[in-house]
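Just below is one structure, and these are the notes that go with it.
Heads up, one of the protein chains got dropped from this complex, but the rest are sitting where they should.
By written order: A and B. Residues from 1 in each chain.
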Amino acid sequence: MALQDQLVVGLTLGATYALIAIGFSLVFRSVGLLNFTHPEFMMMGAMVGLTVTSRYNLSPIFAILASGLASGLLALLVERTAIAPIMKRQGQRINQIIASLGWATVLTNAAMLIWGPQPMAYRHTFGGTVWKIGSVPVAAQHVFILSSSLVLMVALQLFFKYTRLGLAMRATADDSTMALLTGIETRHIVSATFFLSGSLAGMAGVLIGSLFYASFDLGQYGLRALSAAVIGGFGDPVGAVLGGFVLGVVETLSGTYVSSAYRDAMAFAIAILVLLVRPYGLVGRRRRTV
Amino acid sequence: MALLRRLIMLATALLVGAVLLLPFVTPDPYLTVFLSTTFIYAMLSLGLQLTFGAAGMIILCQAAFYGVGAYGGALVAARLHVPFPLTIAAGMVSATLAGLVMAPIMKLKEVYFAMATISFGAIVTVLLRQLPFTGGVNGLNVPAAELFGFSFRAAEQYYYLALVALVVQYLCFRRLLASPFGMCLNAIRQNESAARACGIPVAQLQIKATAWAVAAAGAAGALMAHFQGFIAPDMFTTSFSLWVLGMVVVGGLQSMGGALVGTLALALVREYSRGFKEYVQLVYGLLLVLFMVLLPRGLWGFVERIQQALFPRHAPHRYLKETPAGRPPAFAAGTPGEPLLQTEKVTCAFGGVVALNAVDMTVRRGEIHGLIGPNGAGKTTLLNALSGFNRPTRGLIAFKGRTVSRLPDYVRASAGINRTFQSPQLFPELSVLENGLLGYYPKMRHSFWSSVVDPGPVLAEATAHAVWALQFVGLEGLLEVQAGNLSYGQKKLLEIARVLANAPELLLLDEPAAGLTPAEVTAMGGVVRRIRALGVTVLIIEHNMPLMMELCDSMTVLHFGEVIADGTPAEIRAEPAVTAAYLGEEAAC
Partner (left out) sequence: MLKLDKVVVGYAAAPVLHAVSLEINRGEAVALIGANGAGKTTALRTITGLLKPRAGRVCLDDQDISGIHPPKGVQMGIAMVPEGRRIFPTMTVRENLLVGAYTGWQKRIVETRLRRVFEFLPRLFDLKDRMGGSLSGGEQQLLALGRALMSEPRVLLLDEPSMGLAPIMIKQIFERLAVLKQAGMTILMVEQNAAMALTVTDRGYVLENGVIVASGPSATLLHTPELKKAYLGG
């Protein structure tokens, strides 16, 4: 594959990583929690999207919205049952992390029970159409994924900048006690943040499912996306986007030029390197733990 | 009550007997296999109990060490045909080497560390699949364990091998946990700052704990490899790591017995859901969530309560039969009046804010030196710089003539510069006596023997000094009380007792009287005076002016990070700059 083609693939992959990583970063910034259920929100999104497109024959846009809603609600469920009660008890962060791991296991198994253990392919709504941008051939599917991701990211930015809820979320993430003192109901904001992060992951799941396949063990792929969050900078959504694209491109290129066998390990190796050298990531900075 | 006790002891004896004789009396050979596997898993969870349960390190890649150990042992067995003790050793060594690779990650904090261990585990899984000599995805056949021509092939043989290994590890780790080493790990988990202030080398101990756990995991892996006769990379994934984590969580943290209980519980869950194999993970996941939300102390919490009720322990510690009499530690002597601590142009700047600006200060041996100034003047910043909790941007700090500005916090604590915190930093789950004990850490004579075989003598010495220190501050009646349950004033006294146990030369007190009732303030003043009488030099930050005027031999006044006055209390009170600093310009007139 020529370099340009690889870059396109890498960027497409990176866009999906970025979407997953943003949600993860949001929750971390907001409540300081490593939410290990996050990759499963993505997986559930992929499965729901599959059902919507294959069983009900609806358009991919509809699938994205449906998955966003489904995963958002799942995230809310996890927050209400596992995260909030522990926080109320003033329990330790580690308990929340383990509880999120527990939920991840539950979701994985539930998906296997509902959809079966076999990986399933999305119906090819693009039929392998290839367009030409300049002299570079680009699959229509990749264009769809890239553009959807970009639309979502832009929408997210606008949300944070111009809506009351978005502003409240940023304030709560910066300083939750102060946010409380300006009249913001921080408990609701935390729930909303979880919903949003799950939603993003779910929507990313549809894109990823259409790119690869939908299966109950898709969460492993999501785990690599968490590395993107680390690389870009924990807790910084901009960093998550950057990290996602960097990871996507580096992974694709190293798959070809270094070794395809070790490609899967690339994400994690880079993550560890970044953690050691620049623990706050490429763009992250030290946050005061509130 | 006595009847109940005897019944329980009888039941325990029966249980032990059953475990020992099981392979010969059970009608179902499968039970032997099940228990052997459970014993090996227990080796993993015991190790995790040491690192995660005790030390609080969020390690999510124990499957990686287990796998490396399994492959190490398997490859040595397959290629070299050596007796099994050597293959087990090979497993331990390879796992420890893998652990060394992970060592640089140790310095990361909490969540970053957790992410790094997950990444590490994922990398190892890929390596196990891809490296040429591992047999790849299809796995590796492993020959049976051999010893002097005898081949271990029957399940019963592995049963006893695993049982012996487990028992040895259990006894060893139980002692480790109860030894000063184990206490330090617990302390690090509860309050890392306080641990550093006691002189505990946090990173070093974390690495040691990990080494123990990793070696055990490696041994377990090699043993399992022989037992099953076959290993494949998919046995050593992150889900397995999480499963082991679950054992420790469900069983109950910080107790080796809890790890065993948890292992058995989860192994049983897995077994009994054979009929509903698809639901096993679901149940397991829900269990994790439920335990974390509702029962964070795990199953062992119940056992412990029964144990406490029926077999109450009166000895201060498992390895000490009785509380030793209080004995003061050796306090250093020196010429009173000589400069003990000197700062030269110490400056601390954080991102544009200059907290301290060219501070010169001298503290003389044997005196109580006060450090005062309005809020935000930089007093705690200076104290942090002196104790090593902060690094000055410029300037020198000299202690007994030697420059110490580069030394980390725990080294300074060992060297005789000890501090308390504005808000008392204690180990809330440990008893008052244990808190005091840990203060003596730098002077304890550690050895492998004292950690693993007999912690008695080391503990006795430390306890004697702790008892003396607690008597000194008046807390001798509360030795068994959990530190978290003390009143605020008592917590402050406990912190002082803890640092006293180390016989410091320079004691840095950060607002010892803050938050105390007037009666407690007077008592605190008395304690500080008696500390001076021991020959200890004291630097004290306080806002309670009447107390300071009475107590201090000399004072330094900080304002906006700079020294604006230095001298005796009488001189300071008369100094208009000081009044102006506190009350504002007009009030000085």
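Everything below uses one rule, namely that contacts are C-beta pairs under 8 Å (C-beta built on N, C-alpha and C of every residue); 3 or more make two chains touch, one makes a residue touch a chain.
As the structure is a prediction and not an experimental result, all values here were calculated from the model.
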Visible chains in contact with the missing one: A, B
From B:229, B:334, B:374 or B:456, the answer for touching the chain not displayed is B:374
Hidden partner chain, touching residue among A:55, A:132 or A:164: A:164
If the hidden chain were put back, which of A:114, A:178 or A:258 would touch it? A:178
Of the residues in chain A, which ones touch the absent chain? 161, 164, 167-168, 170-171, 173-175, 177-185
Could you please point out the chain B residues that touch the chain left off the display? 353, 374-376, 487-489, 511, 514-518, 520, 543-549, 573, 578-579, 582-587
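One rule holds for everything that comes next: only the chains that are shown with their structure count from here on.
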Please tell me the distance, in whole Å, between the geometric centres of chain A and chain B computed from their C-alpha atoms. 35
Considering only the defined contacts, which chain B positions touch chain A in the complex? 56, 58, 104-105, 108-112, 114-116, 118-120, 122-123, 126-127, 129-130, 238-239, 242, 245-246, 249, 278-282, 284-289, 292-293, 296
Write out the stretch or stretches of chain A touching chain B in their complex. 28, 32, 34, 81-82, 85-86, 91-99, 101-110, 112-113, 223, 226-227, 230, 234, 261-262, 264-265, 267-269, 271-272, 275-276, 279
